[in-house]
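The complex appears here without one of its protein chains, the remainder shown in place.
Letters A and B mark the chains in the order given here, with residues in each chain numbered from 1 onward.
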Amino acid sequence: MLGNTADSIFWMFRYLERAENVSRLIETGFQLFLTSKNNIKKEWQSILKTTGSENYYYDQNQSLDSISVIKFMLKDPSNPNNILTILDKARNNAKRSRVSLTTEVWEATNSCWIETSQRLKNNIYDKDIQNILFELREKIALIIGYLNNTMLRNEILYFCYLGTFIERFDNTARILDVRHFLFMPNTMVKNDVINETQWEAILRSLSAYRAYMWQNQNELNAINISNFLILDDKMPRSLKFSLDQILKNIKLIKNNKVKNSDSFNLGLSIQSKLLSRKRNYSYDFGLHNYLDKLISSNIKLGNIIEDEFNFHK
Amino acid sequence: MLLNINYKTEYKIEGILNEGYQRVILIPKSSNSQKIIEWNLNIEGGIKEINSKDHFSNSVNLIRMNDDTNTINISVIGKVETINCNGVFNDYKDSLPIWSYTQQTKLTMPGKELKNFFKKVPFKNDNLIEYLHSLSNYIRDKIEYIPGTTNYKTTAEEAVKIRKGVCQDHTHIFLSLVRMDNLPCRYISGFFLPETKNQDLAMHAWAEVYIDDLGWVGFDISNGISPDEKYVSVAKGFDYNDVVPIKGVLKGMFTEKHKSKLSIKSINE
Partner (left out) sequence: MNAEIRNFQYDESFNPLKDYVCKGYDEAINDKSQIRITYKKFLKWFNNQNYSELSKKDLDANRLFKITGITFNVYGDKDDTEKLIPFDMVPRIISSLEWEKVEKGVSQRIRAINSFLNDIYHNQEIIKAKILPLELIYKNPAYLFQMVGFRPPNNIYNHISGIDLIKTKASEFYVLEDNVRVPSGISYMMKNRDIMINLFPELFAELPIRNSKLYPRNLSKFLKKSSPNSNIKSPVVAVLTPGVNNSAYFEHSYLADQMGVELVEGIDLSIRKGHLSMRTIEGWKKIDVLYRRIDDEYLDPLWFKEDSLLGVPGLMDVYRKGNITIANAPGTGIADDKAIYSYVPEMIKFYLGEQPILNNVQTFRCSHKTELKYVIENIDKLVVKEVHGSGGYGMLIGPFSSKKEIENFKRKILANPKKYIAQPTLALSTCPVFSKTGLVPRHVDLRPFALLSKDEVYVTPGGLTRVALKKGSLVVNSSQGGGTKDTWVIDK
């Protein structure tokens, strides 16, 4: 497998995962905008911060009005992380690695790009927003479905997963970190300050609301929620789950010869940092510092993967 | 005459080099005018990937620079026995059709200046060899030898325009004029032992013209003589571009410096 192809595949799936995450963030915000006007500005602020587009937004806009933010997130070219651009990048990487993808995966990706960008380029009305986002996620799910069911079990597929989970780890950690930072500016304030709506928003933006409720008998509780999103190895968007997948796929690519693998060893050290957090810690105990370290280690892991597998000359 | 030749070039790279290749044409061949007794090409900071022959039958080495290097040294050390063959070189066997040597190239392509220059040549060709010698002298008279006024990209047309140049420009102008007469001729790069001890020796260039029933006849335009036992020819081509001793393709963000040192000694001295 070409290093260049590994590069394209890895990033194709990072961008697809990113598109899905951003779309879920927008949808969560939009839901809150519809249901509770309370704290909605902070909500948008947190979403812009999570996607790293806060500065770009204020270059263009003065106020945090919901529809402006949504359009900005969907397709504003001044926002490098708008859905349209992310999809463009995903599709371009898919095109570069066309030879490594099955026809099904390629065509699902291509039609996802064609149809979504066509929709986004037209005028967008409030009533369309949920539909657009829903269909986008459906199309991405189709790609992932074809990926799971048509691709050969070899290193090509493992790089797809590697990209997906590196991106997911980053995303989950950022959502937790930003929420924590914005809604709990003062560590003296106890967790009951974050109201249920906020917790629900976090869970919904990670597609984890139902799963959490099911596991925790309908009780929204800060410690349980943070444990669930950080340490639960059955929850497919948790940090623990994502990291397990990262390690597993590196191992598969390296054919189990991971003793001298820089990426695998860094993954192991991230794992021990991750597991150093005890389940009985209070929700906000050193959380920002902890997440911050994990996020930067994960970025480093991405870079080391690029080096170890000859993505570039 | 026995000549000892030692030629070193060093390239220094500052910055980021992603990949670098050097194409080296620095290996002479034995012929009726020279016998190669010893010849070594040494590379530091790179790997000799391939040695092949180009279409002129020149020996070409492809060097790939080491991934972690910032300096590459390319040197040749050799001993050559030279024979005076009265300016006629009959070594040459390449597969190129003889007519290919009558074509102008990028570097010899005549423009307005060269065509004018050609028109004003004040003699005719009753005896071809005499004519070519006069042509060579004429160029040497009109184009002043001043190093630094031209560079490796300068065309014959540009050199004629400023009436200045070095051996490379003299040779290109000569080739251009000879080709305007539709005669086959070629560019030779090599080494030359000067009469006076000169500190700043460099590789030399001269021309050869193919004359029926005789063969390739040499003309050193810059020195106004026919190459003799003080000359070692290294490579042949249509123009300088074909015989560039060291040609690099480097990728990255960097600046590059190079310096060369050449010494030629006659062992009989």
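In the analysis below, a residue touches a chain if its C-beta (ideal position, glycine included) is under 8 Å from a C-beta of that chain, and two chains touch if they have at least 3 such contacts.
Note that the structure is predicted; figures quoted are calculated from it, not measured.
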Using the touch definition up top, pick the residue from A:120, A:133, A:253 or A:294 that touches the left-out chain. A:253
One chain isn't shown here. Among B:37, B:50 or B:83, which residue touches it? B:50
Which of A:1, A:213 or A:231 sits in contact with the chain that's absent? A:1
Missing-chain contacts mapped onto chain B: 19, 21, 23, 49-55, 60, 62, 64, 94-97, 99-100, 103, 238, 247, 249
List the chain A residues touching the unshown chain? 1-6, 92, 95-96, 98-99, 103, 106-107, 110-111, 114, 155, 253, 309-310, 313
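The working rule: only the chains that are shown with their structure count from here on.
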Chain A to chain B, mean C-alpha position gap in Å, rounds to 62
